[in-house]
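The structure under discussion is supplied below as structure tokens; questions concerning it will follow.
The complex appears here without one of its protein chains, the remainder shown in place.
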Amino acid sequence: MDQGLIHTVLDIISWILLTTGAFFVLVGGVGALRMPNLYTRMHAASVTDTMGAALVLGGIMVQAGLTLATIKLAAILLFLLITSPTSSYALAHAALLAGIKPDAGRAADEEHHE
Amino acid sequence: MTVLFGIFLLTLLVITAVAIVRTQNLFVAVMLLGIFSLLIALNFFILDAADVALTEAAVGAGISTVLFLGALALTSERERFVTKHRALSVAVVVCATLVVLYATFDKPAFGDPNAPVHQHVAPWYLEYEPEYIDIPNVVTAVLGSFRGYDTLGEVFVVFTAGIGVLFLLSARPGRKTSRRQSENDESAIGLRENLIPRVVARLLVPFILLFGLYVQFHGEYGPGGGFQAGALIAAAFILYALVEGEARTLEVLPRNALIALTAAGALLYGGVGLTGILLGSEFLDYSVLAADPVSGQQMGIILIEAGVGMTVTGVLLLIFHAFAARDQV
Partner (left out) sequence: MYYVVTIATLITMALALIRALIGPTVYDRVLTVNMFGTKTVLLLSVIAFLAGRPDFLDLALAYALINFIGVLAVLEFFKSREIRRQQERDVEQESTRGKTG
């Protein structure tokens, strides 16, 4: 009875984490497609990337319990947390140096150094 | 469900392939090739072929992109549109496509247990592998021991490719000193002035190297092995070269050491084979390497995987340095 209750609670927690993660991932995809400007797209893609990945991997970790898989998932999560924001920063820095201006709206979305 | 995912990914693959062929800007084609490689690797993964998926990701999405970009930096970015002999090319392509499509009608159904590939040698390998070699990853057992001769050929092909690239693209030795002088006024070699990627990359390089070594030695128990580990270790050094500049990477691991590493890997493989002959048995027979045939096989597989890893690392880094060392054509 006690085991069953803990199992159910863990299932509910991982279900919540996975669904929220899936929602963030989807929002990121839609944002990358529909945002008007390069920088807004970058914002949508990078923030939701890390958040969605953290939630999804957290959900799987809760399901996996205390096994080797959890340690590997924790390593993947740690790695994504460190490198995904760095890639977005490097990308934004490069775009700014190339001269693409962070204007709001579609004004800045021209073919630049294609 | 697997079939649905597979069909979806393959559709994305076709769209990407059409876009790669149709675009005129070669840089866009390189980016799309990265996506292509990731999609194919996912497909391999869904079909339960993990070793191939790992190799495809490591070599295709990572190293190939870097090498293509290095080549693009030396040549132009736009494809030159050739208009001669168009009718002939189209006719040849259409004929080849029709022949291939006709040939696919004869193929067995997907997952058919009576397909020829499941009949002859594969069930024997699967059944007798625990008796002869006894390692959990059957792919490495087949690659390393049952088909060791083929893998010897593969290693020598990689080695020859490295030699070929060195012949075509080797930098002139006088450039080394001039490059060190120009390092100070070219203030942005590598991502030097960019602090955050530099710090993060320097933090990560030891862990990537450690992960590469893990994949190398873990190849007997899970997906991994020499080819994947070689690509990962080369990727670690390429990351270091990206943030610190290519000259410092050559100080860390000079070109002579890379050439020695490449040759030593191929020699190790051939040497293990010859040791079989010297100990009284056939070429590439690992059973005689230790007292017990099964341990001999396992030791042989460890040694040849190490040889494969060394050669692949050396060749990939040599090709990278050959591209990166040339400023202009």
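Per-chain residue numbering starts at 1, and chain names A and B are given in the order in which the chains are listed.
One rule holds for everything that comes next: a contact is a pair of C-beta atoms (placed from the backbone, for glycine too) under 8 Å apart; a residue touches a chain by one contact, two chains touch by 3 or more.
On a predicted model such as this, the values are computed, not experimentally measured, just so you know.
Across the interface with the omitted chain, chain A contributes residues 14-15, 18-19, 21-23, 25-26, 28-30, 32-33, 38, 41-42, 45-46, 49, 52-53, 56-57, 59-60, 63-64, 67-69, 72-73, 75-76, 79-80, 83-84, 86-88, 90-91, 94-95, 97-98, 100, 109-114.
Contacts to the hidden chain, counted on chain B, fall at residues 1, 5, 8-9, 12, 15-16, 19, 27-28, 31-32, 34-35, 38, 41-42, 45-46, 48, 50, 53-54, 57-58, 61-62, 65-66, 69-70, 72-73, 186, 188, 190-191, 197, 201, 204, 208, 211, 214-215, 218, 221-224, 228, 232, 235, 238-239, 242-243.
As a convention for this text, only the chains that are shown with their structure count from here on.
Distance between chain A and chain B, defined via averaged C-alpha coordinates, is recorded as 29 Å. Considering their complex, residues 79, 82-83, 86, 89-90, 93, 114 of chain A touch chain B. By the touch criterion given at the top, residues 25, 191, 194, 196-197, 200, 203-204 of chain B touch chain A in their complex.
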